[in-house]
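Note that one protein chain is taken out, while the other chains of the complex remain in position.
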Amino acid sequence: MTQTVMEPSQASPAKNPSLAGDAFEPVLIAFVCNWCTYTAADLAGTSRLTYPDNVRLVRVMCTGMVDPQYVIKAFLEGADAVLVSGCHPGDCHYINGNYKARRRILLLKQILPRFGIDAKRLRLTWIGASDGIEFAQTMTRFVKDIKEIGPCQARLQPVI
Amino acid sequence: MTDQIGKTLVIGGGISGIRASLDLAQAGFQVILMEQADRVGGLLSQLDTQFPTSTCGMCRMLPMMDRDHVDPQCLRRGLAHDNIEICVSTDLISLTGEPGHFTVSFIAQTDGGRQECPVLVVDDEKIVRDSMKEWLREEGYPVQTAESAATALELLKTGNFKAMLTDIKMPGMDGVTLLTRAKEIQPDLAVVMMTAYAAVDTAVEAMKQGALDYLVKPFDPDAVLLMVDRIYKDAVAQNARIDTVDAVILATGATFFHPDQGINAYGYGRIPGVVTNLEFERMLSHAGPGGMDLTHPVTGRPVTRIAWFQCVGSRDIQTGTPFCSATCCMISVKQSLLAKTMYPHVTEACVFYMDLRTWGKASDAYARQAEAAGVRFVRARVHSLAPGLKEPDGAIPVVWMDPSGERNQSLFDLVVLAPGQHPDAFLTGFVKDQELTADDWGFVRPEPFLPAHTSRPGIFACGSATGPKDIHDSVTGATAAALSAMQVMAGAGRHLVQNSEQTESPVQQAAGISLFPGALVIGGGIAGMTAALAIADQGFEVDLVEKTDHLGGNLVWLKKGIQGADDFLEQQMAAVQAHDRIRIHTRNCAAETTGRPGRWITRLTPVEDAVDQSAGVPVRHGVVVLAVGGVEAGPDAPEPDQKSGFYTQQQFQQLLDGNDIDSGSPLQVALFQCHGSREPGREYCSRVCCPRSLDQAMQLKSLNPDTRVVIFYRDMMTPGLTEADYTEARKKGVVFVPYEPGNAPNLAAEDTGCKVTWTDPILGRAMEMDADYVILAKGIRSGLSKDLAHMFEADLDGSGFFDQADIKWRPVEAMDPRVLACGICLEPGSLALTLASARAAAAKAVSLLGRQTFFPSQDTARVRSAFCSLCRICIDACPFNARFIDPETRTLKVDPLACQGCGICAAACPSGAAVVAGRSLAPMMKTIHAALNAPL
Partner (left out) sequence: MIASIQTKNQSITRTLQDFFADLLKTGAVDAVLVPSRISKSPYVKPCLITSADQMDQTVPLGPGFFVNAGPMVSRLTRTRADATIGVWLRPCEVRAFVELTKLRQGGRQDVIILSMDCPMALSRKDYEDWAAQGEGGLGDVDKWIHTVYQKPVTKADAWPVARACQVCESPYPVNADVSVMLMGADLDKEIPVRADTEKGEKLLAALDLTDNGQEPAQRKAMLADLTADRTAAFQAMDEEMLVRTGSIDALNRFFSACVNCYNCRSVCPVCYCKECVFNTDAVAYAPAQYLSWADKWGQVPMPNDTVFFHLTRLAHIGCTCVGCGQCTLACPSQIPVADLFISVTRNVRKAFDYVPGRDDAEALPLSVFQESEFTDIVGMGNKEVT
């Protein structure tokens, strides 16, 4: 499907210092499950595995509690990307919240790209409690990908 | 007041210890959870995933109610509960007393612990010095070594040693002289003499001169550690903390066999690429040395060919471990399945086994899943390994004989050893100090028919301390042990912790749920009776329903086949009948139930009147225990009858019990295992048939030693200590013939008896036998009906047994914690397991009924009825069935006991009517705003 992306009519990089010049520093919101990815992030921290500080963790009890509205709001408020990360299939502390999250992400992936929010900006991953390395690698890779894509339009201008 | 609150000491912070502690804490008692290591979690903190789910669900052990008292976090990050005092890095110094009043002293290792107990090892042999140093350092002792008495004396002048272990015979000054000189320098030094067996007299002589004790070479590491532990404990005793507890639960687990001990036939530590399964588990883990990939520990290259060797240091007379370690087969199945499916570069995953012990209701299907994924299972025990010097990339050549004696060889990059388990030094010492009855191998021997009881009243045991156990059996056993501790505390008149909910606001109180104060137990077999008695003994009313006209269930026919069971059954039946809190409803069944979970009104009707909707007695109950048992599986197709000598196990048992077998002249008997089991239609191992067949075989042999008994088997399922019976049967001359599905022995019924023909796997020759009896081991079918399960919003699993909330972590509960199950409608298993599950179910019931009223936790979901359209999307979304429409008010309500605060309802609700504190739209938008606007 083709996407027509129009030039933004207004942008105020002055108010977004991290967008000035070449040094684009994306801001990513990661909704991470308390029981797995949050623990993995903790593990990454204690193992001194670094990941970019562009990632802002929002701890949730379960990916199943991530209302599509949270993701929409995060983008409209200027997130360059959103990650939702929960337990591997079968591993959900709340039995099946991750499966429900997967359908909600699929829903959002049908909607957001229609408005120029690249599907690559919304990711869903399963990162278990012991996957500290995977957590750090995923975050590093995600930030790198988003740096390549550039800032999300909604960060450059207010959305009505 | 405080001194009257019930308190239990749990020793060991592995999963058994955590489970028992949480059960007690949830019930409202205080717990001291003591662990030698620096964190709780035990072995499980090293396993990222477990079979048969290939995931980790450890956190599902956390309490479902009163969640404000527990930190909601992955147990790998730690455990925190208001009622549990967790003492990690802590050593037990002493334990004395009796039920209701034990005095325990213990010390934190950081607080004048083992670091304060330096040890000096003196020996002229380097290997002795080095291995002693390694063993002691592993346990946390600072160690120095000296190769001669002279060096030792120098060190003693500078260092402040608490203990010296010295060889007697050394060049230069001997050990006895060293003892005298050392005592001059440091009179309080504890000195232990080390000597060869031949020189024990000298050692005894040395003790007269002030030596504390002596050790005989070659050393058992455990004996060395016990000795040093003793010195350490004496040294620190005055600094220890002293506390009083009512009961003690021993949950210290077991330790692994070190494959480099003894002859080390597989070259562990010498051949690169030979690793233990625990080491492989780390390699498999993304947090392990290979990171995201599975790489060779030496070459760093991706691994392509992996072999697993079972029974290393188990089922092995040579290493003194004649028992089976129960879990290693499934660990290897899991590891091979994961390696094969996670890493495309793993082309060869091959498990070498003797019997693939996939016992229990879910394991066999899991093994077949591995087989379908391409894992190869080879029935062979590899004799030994030599390094593959000539092989490219250091590949290891593995040679084995197939059953026909043909030699096979393959190359592998990795060989994963599955070492057995055995009691650890702590357990050995504890058993000795507390004078507990242990079995021949050093595991605590439970009291007959009391699976968690040791021979010392008030001291209970669970987990692998009572013999190797998997997670499922450990968790069940731990909850059973918790019940035993609760019984002691109740007996001592102890109280529960005053819970803060009692001071909640009136609004929250209104939203609480009060359980009806009784239990309904369905099924009057030994499981139901055990559960009923345990619940009633704790002061709660019980209605016990049995559809037949008598109590006892399967134990009625089994009792003669199990030593002591006859009397035990009599006692239990008498106790149930005499109990003034138990109402027995024989010839009755549960016809229908109304009300909400926890406030059930179940109508009991006589079996013959079940169709009459109006008949029957309504019973109000807060919990339900399903204990309807099961039956020996019937024929799947028309089968020859007893005239041709065909019997099921149960029928044959009755024959044996009735002394109806004429064995004056030797008989020919074939026992046919897995008849209709572990194959489509009944894809599970019933766990009881192999032990029963062994028992029947031995009875036949004792009736007439010349009777020819042949057991046709696929895998002899004698996990854990039951392995001994298998060995015993072989000794008695019972013949074991393995078969695979597809080449099962042929049974041709004749007028009298049956001709059994098969191909001998070793000789490759056709064999036959004119059997007088053919005994078919058909396994167990669950007696639980869908209707009954659904009545309480529970369900059946794929095999027709009770569907547990989690097969490992919540083994006796449905998703709703008020719905419990035990016995063989829960899972097939021995009498011991049935009693354990019954006591575990009772523990859960008692814990719930004891609390009676449950208030919402802070994170319990709420409903803003003004916004609610009653669309029930949230009801569909809730994984815990916690939401319902109150028929009286036509509003949506939340059951605070079922709700887990996950917030899935809030995400599903489009109008914001479903809210979970701090997790709904408005606060979340603030969080998002703050996160986005935090400076980089």
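In order of appearance the chains are A and B, and numbering begins at 1 in each one.
Convention: contacts are C-beta pairs under 8 Å (C-beta built on N, C-alpha and C of every residue); 3 or more make two chains touch, one makes a residue touch a chain.
It should be emphasised that the depicted structure is a prediction, and the values quoted were computed from it without experimental measurement.
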Among B:V488, B:A877 or B:C899, the residue in touch with the chain that has been omitted: B:A877
Footprint left on chain B by the chain that the document does not show: 866-873, 876-877, 908, 910-913, 920-922, 925, 929, 933
Hidden partner chain, residues of chain A it touches: 1-9, 12, 15-16, 68-69, 72-73, 76-78, 89-90, 96, 99-100, 102-117, 119-120, 123-126, 138, 141-142, 145, 152-154, 157-160
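Definition applied: only the chains that are shown with their structure count from here on.
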Computed distance of Cα centres, chain B from chain A, in Å: 40
Chain A partner contacts - residues on chain B that touch it in the complex: 48, 53-57, 59-60, 72-74, 76-77, 285-287, 291-292, 815, 859, 877, 879-880, 900-904, 906-908, 916, 919, 921, 924-925, 927-929, 931-932, 934, 936
Chain A to chain B touching residues, read off their complex: 18, 25, 27, 29, 34-36, 38-39, 42-43, 47, 53-54, 56-58, 60-62, 64-70, 73-74, 77-79, 87-91, 93-97, 100, 104, 128-134, 137
